[in-house]
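Worksheet for the structure shown next.
Every protein chain of the complex appears in place save one, which is left out.
For reference, chains read A, B, C, D, E and F in written order, and residue numbers begin at 1 within each chain.
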Amino acid sequence: MVKIRPMDDRVVIEVLEAEQTTAGGIVLPDSAQEKPQRGKVTAIGAGKLGKDGDRLPMTLKVGDEVMFGKYSGSDVEVDGHEFKIMRENEILLRFDR
Amino acid sequence: MVKIRPMDDRVVIEVLEAEQTTAGGIVLPDSAQEKPQRGKVTAIGAGKLGKDGDRLPMTLKVGDEVMFGKYSGSDVEVDGHEFKIMRENEILLRFDR
Amino acid sequence: MVKIRPMDDRVVIEVLEAEQTTAGGIVLPDSAQEKPQRGKVTAIGAGKLGKDGDRLPMTLKVGDEVMFGKYSGSDVEVDGHEFKIMRENEILLRFDR
Amino acid sequence: MVKIRPMDDRVVIEVLEAEQTTAGGIVLPDSAQEKPQRGKVTAIGAGKLGKDGDRLPMTLKVGDEVMFGKYSGSDVEVDGHEFKIMRENEILLRFDR
Amino acid sequence: MVKIRPMDDRVVIEVLEAEQTTAGGIVLPDSAQEKPQRGKVTAIGAGKLGKDGDRLPMTLKVGDEVMFGKYSGSDVEVDGHEFKIMRENEILLRFDR
Amino acid sequence: MVKIRPMDDRVVIEVLEAEQTTAGGIVLPDSAQEKPQRGKVTAIGAGKLGKDGDRLPMTLKVGDEVMFGKYSGSDVEVDGHEFKIMRENEILLRFDR
Partner (left out) sequence: MVKIRPMDDRVVIEVLEAEQTTAGGIVLPDSAQEKPQRGKVTAIGAGKLGKDGDRLPMTLKVGDEVMFGKYSGSDVEVDGHEFKIMRENEILLRFDR
């Protein structure tokens, strides 16, 4: 895959299908369409620019499974695959590694 | 239950039914539908990211009973159970431990 | 009464009836319906979270009589009693202790 | 009069009638209805809470005559008298002491 | 004239008529009605309150000629004269002293 | 020309006609009417007031050619000439000196 680097504290997320039953046993029924979505982090930024020019550390790692609001972030297409890109602070939760 | 970790200063809350009489003796009648809701904290984040990259401490602990505005936060479903997720500063009050 | 702890710099207030003549001799006529309301502080938070993780001190104490905007805060019911909960900086004034 | 203490940097003001000719010779005609109003400071707060928990000093003193926007602040009634309460930074100017 | 003291970083300005040709040779035609207005500073505040409780210095001095947006500030009447009062940072420019 | 001093970090700009071919060879066609405009800096402020009362340095110098959003800033007339005045951070770019 083309290597991409999200800017600042952004993360790139591969959306996991709502119908899918995950390894963790989570089932999201049809009525969940307006609910937060689940995805997998595929790339992370260097962190938010602090006021002294340093980068604040990221919490997420590549491979983390997360949930985020259905309308959060922007759709991007890289190598014909669809991803979401959003700032880390828009992510609601991650599943334990 | 699947282990989840709310991001930043978010907390995951199991909503307690409004009709229920709680151990603490609180009764929330039907007319309370538009009023703040009661719930139990089931997971907490690592804290808000301070400007120096540290995490500010959380006030709430897992197991705390709290009240929050009816329209605060997002609905998430984990393992077929419905939860609320919101930032700690949207929580109005907690009942004494 | 069930012990409650408002979060951050919030205060819980028992609303005093507008028609009532108070010990301090204050009379709030019917035409005052849209005007700030009077109440008594029944619980206070630990204070607003400062940027270093400390809590800024509260000004109000339990028992203080205060005035606040009619539309400030949220209604909460605890033990069948109605209260208002709002942030301390929404309180307009307190009567001398 | 009942002793009141405005919260933070708020001030309580007794509104002076627009028709009145003041000691300072100021006349505010009928056409001035939408214009800033004149009043007398009757109580002041302890000052705005600084980020270190200290109180920033107030500029106004009890007795100062001031002007403020007609729609600034809230109406409060104490002891049957009508007052305005607003934050000090909403006050436009004061007349020399 | 009655002595007035603008609060914070506010300045009181005597509006100069748009038709007037100034000493500096500036002519503002009728079509300039919606354009910034010219005026003369007649009183200045002590400066904006800094976060340590000190006052930040003012740039303008009494007597300065300035331009400001037509809809900036509030109209005040003192001693039967009309003035504008606004914060210093709403002033667009001053003419050289 | 009358000497003017923009306040804070404002700059005064003489708008260059869109039809004009500049020394730098830039041509802005009719269809560019809604696009950023080009201009020449004719006066600059002392810089934005820092939180310690100092002035942050300006990037632009008198004589710089710049581009700015068509709807940025205010129109001012000085000595019968039309200028734009806006804050430096509304300027999009400058051409190399």
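The rule is short, and it goes like this: a contact is a pair of C-beta atoms (placed from the backbone, for glycine too) under 8 Å apart; a residue touches a chain by one contact, two chains touch by 3 or more.
Remember, it's a predicted structure, so these values are computed and weren't measured experimentally.
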item	value
Where the missing chain touches chain F, by residue	24-29, 32, 35-36, 50-51, 54, 56-57, 59, 66-67, 69, 88-89, 91-96
Contact footprint on chain A, counting only the chain that is left out	2-8, 10, 12, 43, 45-46, 49, 51-53, 74-80, 85
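The definition used in the following text is that only the chains that are shown with their structure count from here on.
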item	value
Fitting chain C to chain D on CA atoms, where both chains share a sequence, rotation angle to nearest 5 degrees	50
Maximum centroid distance from chain C, chain identifier (CA atoms)	F
Centre-of-Cα separation between chain F and chain E, whole angstrom	23
Where chain F touches two or more other chains, by residue	none
Chain-to-chain touches, reported pairwise for every pair that qualifies	A-B, B-C, C-D, D-E, E-F
